[in-house]
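In what follows, a single structure is set out as structure tokens and then discussed.
All protein chains but one are shown at their positions in the complex.
The chains carry the letters A and B, assigned in the order they are written, with residues numbered from 1 in each.
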Amino acid sequence: MTALALRQDGPGTETAPGPRRRLFGLVVALVVLVVLLVLSVMIGSTAIAPSVVWDALFHSSADIDQFAIRDFRLPRTIAGLVVGVALGLSGALIQSLTRNPLADPGVLGVHAGASFAVTAAVGLLGVRDAQGYMWFAFGGALIVTLLVLALGSTRQGSSPVVMVLAGVCVGAVLGGAREALQLTNPDAFDAMRYWNAGSIVGRPLEVVWPILPYFAVALILAFAVSGPLNALALGDELAVAQGVRVVRTRVLAVIALTLLAGGATAIAGPIGFVGLMVPHVARWIVGPHQRWIFAYSILLAPSLLLVSDILGRVVMRPAEIPVGVVTAFVGGPVLVALVRRKKASGL
Amino acid sequence: MSNTPLMRRGAALAAALMSASLALTACGGDGDDTGVKAAETRSVKAAETRSVKAENGTIEVPVDPQRIVTIGNTNLPFIDLGGEPVGVTEVSASDLDVLPEGQRTVYEAAEIVGSSGGEVDLEKLAGLKPDLILVQFHSSDWDKVGKRLEAIAPTVFWGLDTEWKAFADAIAEAGNVADALSRQKAEFKEKVAKIQAAYGKIIDGTSFVDVSRGDWSDPGTFYIADIGCSEIARDDVGLDLPEAAEGKDPLAYESLPFEQIGELSKYDVITYPVDAEGQPTEPFVPVVETNTWKALPAVSSGRALGVFCPGNNSYGPVIRYLDSLDSALATLPAEK
């Protein structure tokens, strides 16, 4: 088992852009996101004139096209925004927590854990409501995160190789078990098909709202630990020397990660690769500063998700391709390119 | 991960199967000889046999079969014709719910020998010592288990593209329940004639569309039903319903996002699935609840008709469907 020599570049060792440029970039990212939010409301399987879209949002009437905007495009756009933020931030968190540039809640089996927990809840315990799904998704995500962290960690620190392997194993086992559960109990699973799909279509906003408070908590936690995580990137001992409380930082990061990854799965089912790609782009722009990486990830990930979703709507009109399929198609090659880079980018 | 859409589409197919949409007849005649031989060697034991033609060739079946096992889509049509199988494969809970009480009792009395078409527990089936096996499922399933079924007992196989009337004829012949069939056929003709006479005027100048949603459908999607019961409404009753272009997959195979509900405003009358009590079926409820649906001209003017379709692969449920269509058409407002 050959280990990837992972170079840890501390803050300041790279020629990172100054705060002003970072802020400028952040504004650009925000503008891009807003444009995509607008496009996501404008583009769909039926052609609806921009003026109607405008009216639907600001001068609502009982026009049939306006309903299509308000009832379908707007909720899915909001779901895309929320899920995207959660995926991006959870990816950035898990990469920094594990000091593993290739970590992703999908690759590390966290989505599989959440999916399995929900499937088990539906199949074995008879849970049927969205609130119930959510708690099991959180539980599954938490257990898998802890398991993978435990399997991939040693006293000297974590090993990316072992951790990814552990994630792949856990993901495969839980995926197989989930499939077995579904095959043995097909009737129970018709109601929760979207757990396999990775899609943001047809989720009523009632599914999204209850998860928002948890995301808010996760967001605050993430930014609270972003400083200590920066220090941790240099190694536990150096971090301790700087006065970082290592265990507390890790525990908080894991809680935030669990809420985000579990919640995203609870809304959309497993969507892979967004959490992998986006933090890399963020790190590439701002250098190794967790707070900035988090901020950029929060803006870039929903953009990626929305672009993928819009693509999925137009390529097979009037039918649609689930967004998870599109992100995997885009994300696969990115993963390959990343791993082929001379030095996997430091954290 | 990768086969999920297929499973969905498979479910769509399974549902469509009941409808047997493509107008083909049951006479395949291209079956292989080995099956026939196997059937013949066995038929020596039976006192009297007669030959039946089906997709797996000409099969010698007992004149009066006593222990029949039905597999795949033959389960309910055979029971509908008054047959009493000793073994059946599972049918979906929603199909079971709408089964008349007597037929349900017959179904529940039979041994379950498999979950769905291809996944038959052959050993359990053999343990039932059947003298006739009636099968309708996908030909790839037949390729897997056909020979083994033929080794157990004379087996009559129909593909999924068998038109439902021809299918009913063939099952009745193979399973020796032709009397019930002719009664049902007469009733069917009478019902169709009655509807055409009563609503001929409305039918002539009105465009219809039948929409539906299955429990297999992705969240936020529905489809235009052009197979199944609406095929009977189109081809037998003569309603003006949309139809897929020649050689294409039926429209029902394509999931449409809810956004497309607005496009239904170009039809005069919309029909949608309801249960026996007249309430929208559970999978279809999300469509009815959308504001777009409520804003459709047909819906707001009382031209959205709930129609109960308990099945469409045999005469019994089709007759119940026609009754439901009859009373639905009666509620249409007089002027357009």
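We adopt the following convention: a residue touches a chain if its C-beta (ideal position, glycine included) is under 8 Å from a C-beta of that chain, and two chains touch if they have at least 3 such contacts.
Just so we're on the same page, contacts and distances are computed from a predicted model.
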Task: Undisplayed chain, where the name is taken from the UniProt record, one of "Molybdopterin-dependent oxidoreductase", "Fe-S cluster assembly protein SufD", "C-type cytochrome" or "Iron-enterobactin transporter permease" - done: "Iron-enterobactin transporter permease"
- [ ] Could you tell me which of A:V162, A:V217 or A:L238 touches the chain that is not displayed?
- [x] A:V162
Task: Selected from A:L26, A:V82 or A:V107 as touching the chain missing from the view - done: A:V107
Task: Contacting the left-out chain in the complete assembly, out of A:P19, A:P50 or A:G176 - done: A:G176
Task: Residue among A:M42, A:A56 or A:V326 that touches the chain left out of view - done: A:V326
Open item on the list: Residue by residue, what part of chain A touches the chain that was omitted?
Closed with: 1-4, 102, 107, 150-156, 160-162, 164-166, 168-170, 172-173, 175-177, 179-180, 183-184, 272-273, 316, 319, 321-322, 325-326, 328-329, 331-336, 339-340
TODO: Could I get the residues of chain B that touch the absent chain, sorted low to high?
DONE: 1-6, 9-10, 12-13, 115, 118-119, 121-124, 126-127, 138-141, 143-145, 147-148, 151-152, 249, 253
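What we mean here is this: only the chains that are shown with their structure count from here on.
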- [ ] Determine the centre-to-centre distance between chain A and chain B, using the mean Cα coordinates as centres, and give it in whole Å.
- [x] 43
Task: Parts of chain B lying in touch with chain A, wherever the complex brings them together - done: 1, 4-5, 8, 92-93, 115, 215-216, 218-221, 254-263, 265, 286, 290-292, 295-296
Task: Interface residues, chain A side, partner chain B - complex - done: 44-46, 62-65, 67-68, 70-73, 76, 175, 186-187, 190-191, 193-194, 196-197, 199, 201-203, 313, 318-320, 322
